[in-house]
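In this view, the complex is presented without one of its protein chains, the others remaining in place.
So, subunit A:
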Amino acid sequence: MPFGNTHNNFKLNYKVEDEFPDLSKHNNHMAKVLTKELYGKIRDRQTPSGYTLDDVIQTGVDNPGHPFIMTVGCVAGDEESYEVFKDLLDPIISDRHGGYKPTDKHVTDLNFENLKGGDDLDPAYVLSSRVRTGRSIKGFTLPPHNSRGERRGIEKLSVEALTSLDGEFKGKYYPLKSMTDAEQDQLINDHFLFDKPVSPLLTCAGMARDWPDGRGIMHNDNKTFLVWVNEEDHLRVISMQQGGNMREVFKRFCVGLQKIEEIFKKHGHGFMWNEHLGYILTCPSNLGTGLRGGVHVKLPKLSVHAKFDEILGRLRLQKRGTGGVDTASVGGVFDISNADRLGSSEVAQVQLVVDGVKLMVEMEKKLEKGEAIDSMIPAQK
């Protein structure tokens, strides 16, 4: 909760065992890491803005999780959360991001020229290409914690930055709370509109407070570049288009991001970033690049092949349904994207997508011809 420290000093009057949450039925990263001893050690800490341990873990306490899906179970309330609560967050980050160590350095590479290929994915199979990431604006607390004043400050800065873009990025900002019905219908038809989060993973973390105050969407006239303001992160930046030219999508993504960052820096509010964790975002799962680069691709034969999941794992890719996270695939069309976020650069992650999808399309074509694909199965990347 904004400004105050949510009752924390008062809670310290009670013994650790009385305050420690019951995580016996929980399956998430936070529950795996948080012991009573650790809780006792760091429960009296708070970030300079007053964010506390209990704030960090509330979503994980309220959402025990699923036996098959390991959610993160905690969020950051501000940039300092990752430092003040590192005793909890470092092991979670390590768990979630393939053994990433507290001493590791993360490389940022948004130079689209470094991507090899990516402009020749077969449009008969690859229906659309998309790259998204998030950005947090320095000097503001994050969505679980920020006040209405801060959220509006973020929106104001963002609108100024976004509406000053020109060329292919020229566009318009639509605040959620004053959208007309016609605008709303258009944005829904374009698959741009985001709605008030209903997932308890998000609502329990407090990021849906005051909806729709301070929230909105900007998109360029071509409808290939859009920015969500104040949803799960300060900014979500998305570049997308029909077809398989991931190279073009990634170029627009990098150029757009750089332009936006320049404007924010001029106002003394650059993006939250450090050389250990890369870009700082609300959910620890999005640290590093925060990047999900993916395609909607038709793989009806490959997707039912016994080795499909193994192939994805080796390619460091992840599958989702065409509705996004936690949805099912429709008509053999899958959303295939990079699984990693932290420990490799943007270019490297998009390269994995480009190379991996190219390979899988080749496999699909082989299966169509009734041929085997065993010789094509790649080594672990």
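The criterion applied here is as follows: a contact is a pair of C-beta atoms (placed from the backbone, for glycine too) under 8 Å apart; a residue touches a chain by one contact, two chains touch by 3 or more; residues count from 1.
The rule we apply is simple: contacts and distances are computed from a predicted model.
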What does the UniProt entry say the missing chain is called, choosing from "Hemoglobin beta embryonic-3", "Trafficking protein particle complex subunit BET3", "Creatine kinase S-type, mitochondrial" or "Nucleoporin SEH1 isoform X3"? "Creatine kinase S-type, mitochondrial"
Omitted-chain contact residue, chosen from A:Lys32, A:Lys86, A:Arg209 or A:Lys301: A:Arg209
Chain not shown: contacting residue from A:Ser147, A:Ser199, A:Gln241 or A:Asn274: A:Ser147
Absent-chain interface residues of subunit A come out as 1-15, 18-22, 44-50, 54, 58, 61-62, 147-150, 152-153, 177, 203-204, 208-211, 213
